[in-house]
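Following: one structure in structure tokens, then a few remarks.
Every protein chain of the complex appears in place save one, which is left out.
When the chains are written out, they are named A, B and C in that same order, and each has its own residue count from 1.
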Amino acid sequence: MLNSGSISLIDSMGDDLDIVNAAKVSFAASQSIMDDNGIGLIGFLMKNKHATPFEHVVFKFHVKCPIFVAREWFRHRWSSFNEMSMRYHVPENIDFYVPEDDAVRQQVGKPGHYTFTQIEDASEIAFVQEKMQDVYELAESAYSEMLELGIAKELARSVLPVGQYTEFIWTVNLRSLLNFISLRSHITAQEEIREYAIAVEDLIRGHVPITLQFFDETGREQI
Amino acid sequence: MLNSGSISLIDSMGDDLDIVNAAKVSFAASQSIMDDNGIGLIGFLMKNKHATPFEHVVFKFHVKCPIFVAREWFRHRWSSFNEMSMRYHVPENIDFYVPEDDAVRQQVGKPGHYTFTQIEDASEIAFVQEKMQDVYELAESAYSEMLELGIAKELARSVLPVGQYTEFIWTVNLRSLLNFISLRSHITAQEEIREYAIAVEDLIRGHVPITLQFFDETGREQI
Amino acid sequence: MLNSGSISLIDSMGDDLDIVNAAKVSFAASQSIMDDNGIGLIGFLMKNKHATPFEHVVFKFHVKCPIFVAREWFRHRWSSFNEMSMRYHVPENIDFYVPEDDAVRQQVGKPGHYTFTQIEDASEIAFVQEKMQDVYELAESAYSEMLELGIAKELARSVLPVGQYTEFIWTVNLRSLLNFISLRSHITAQEEIREYAIAVEDLIRGHVPITLQFFDETGREQI
Partner (left out) sequence: MLNSGSISLIDSMGDDLDIVNAAKVSFAASQSIMDDNGIGLIGFLMKNKHATPFEHVVFKFHVKCPIFVAREWFRHRWSSFNEMSMRYHVPENIDFYVPEDDAVRQQVGKPGHYTFTQIEDASEIAFVQEKMQDVYELAESAYSEMLELGIAKELARSVLPVGQYTEFIWTVNLRSLLNFISLRSHITAQEEIREYAIAVEDLIRGHVPITLQFFDETGREQI
């Protein structure tokens, strides 16, 4: 993910069948294998935004991403997070986000209606990447010098840019996760978080293929 | 549980080690087996109410309990519930709560400081149990007669007492679950929900024995 | 509301302008009076489901409704509730829900696709109302007799039907409230809670007229 990021699915609970059975408790019923009725029921739930049965499937991820991506991620409140703490921890190597050539982009239009255009000029791309590197290097050396002086980590970190990679563990139920995917894989989301949202979707597909199929068919809306 | 209730743990994600690793992501660290440091860390988290690492362990239960118990249960908002619906479903047999002899009790004292005393007189116990049965029987027959007339289930149910058993699926993370246990196994909780809270605790003990040990040692407080 | 219910708006914080200003903090901006740009912004937020600005307007209600209505109400988790407790309190008069003549209805069709038809036959209507009254009366007298024996309130209440009126205070932000209205005023919601949802909407209209106008225009969907 990006130049130094990653995402992995480290644990999960439940699959499509559990959604069916959460819904069927309405009728004090359950089934032990998926069948056409179960598939139809998931479609019905998704289409009518009966969202609670999707809350009984849970996923846990390990994520490494830039702070500016993490800041958007942590706005999702029906989620559990534990994150690397720069109050307690000094990473051995501090990684920073530098966009690949094709991610160096211009922004055109008004807020809410931006379009983004790739920069074509190789020297402009290099200029941007070098500017970023320059700031990151100065920030990292200033940070190190302050630490050498014994300055509190929590204070010294002030100079580290939001392009710094952080890492965290994220536990989330499928309902909240679909909302994350809906918002963060959307064309209006920032490209850097979109890559993660698309990866999240791929990582869970094997567990909830029927749910994701209906999610697509009904417009990938929040439920 | 009670005269017709039940609770079972039907799925779970994670154990004590996952709590340790959620906490250790603060230091970008992890470990693959539990050890004394891990045990000590869980104790530290519990004692200092660093609660978020406990959110990454999740349990799913099937519960059958009286409606008046379910109503207290559903007040726990950091939870996911799907419940049998009396708008959609007519149970083949409707079960109602009748207290065992030793649960027929008097209430003494002021709100917030009640004490409960078991009724000793066998005829008084029988009186209470029979009164309850009488109401339940009339309610059930009135309900059936209304259904025979084609009256909407959602309307006919109005007569069914809160002693009726309902059933639901409950998914909850360990932090929220410990709060449930703290409040609902407490001496001031109603006896009928206390039985369930104690059963919940027993059902998860095999998954998070270290957490529960420190939960006890630190006073079974909310975190 | 219904035969013995009520709902009143007892306090609130904010109005349409606060939604505009919550959104405009994105640009470190604000405005002191509503204008066409503000109206347009609310429309944009609603249409694009940018929901967080609606969370800064808050309402507080006092509600008296049947328990079966309250049970649906309390499923809305981004809400704060305090309710009359039958563990602590014995109401002087216990009120129960009996449907007006035109609310006595039949249910036709399959779950998820019910249609409801008013009962025409006056004797059938009376039969239903009397059946309900019979159960309520027996329940209330059994409850009283148990209390006279000193039986704990929390136990004696087991016989009281879900048609009993309860009362509660509900504090909720506008985003969560719109979701409540979307779901509970919907044609598929139970008629008894629909009446409350419609009343809620009328009670807040003076505070957020622009929001409610766009809520209608965009299909009254959850945001």
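Assume contacts are C-beta pairs under 8 Å (C-beta built on N, C-alpha and C of every residue); 3 or more make two chains touch, one makes a residue touch a chain.
Only a predicted model underlies this, so the values are computations on that prediction, with no experimental measurement involved.
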Of A:27, A:44 or A:68, the residue in touch with the unshown chain: A:68
Chain not shown: contacting residue from C:8, C:85 or C:144: C:85
Options C:13, C:34 or C:198, residue touching the unrepresented chain: C:13
Hidden partner interface residues of chain C, rising order: 11-14, 18, 21-23, 25-28, 52-53, 55-56, 58, 60, 62, 80-85, 88-89, 91, 167-169, 171, 173
Chain not shown, touching residues in chain B: 26-27, 44, 48-49, 111-112, 222
Hidden partner interface residues of chain A, rising order: 66-68, 71, 74-75, 77-78, 81, 86-88, 96-97, 99, 103-107, 111, 114, 116, 119, 124, 127-128, 131-132, 134-136, 138-139, 142, 145-146, 149-155, 157-164, 190, 192
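Just so it is clear, only the chains that are shown with their structure count from here on.
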Chain located farthest away, centre of chain B as origin (C-alpha): A
Distance between chain centroids, defined by C-alpha means - chain B, chain C (Å): 26
Centre-to-centre distance between chain B and chain A (centres being mean Cα positions), rounded to whole Å: 34
Length of the line joining the C-alpha centres of chain A and chain C, rounded to whole Å: 35
Interface hub residues of chain B, defined as touching at least two other chains: 81, 88
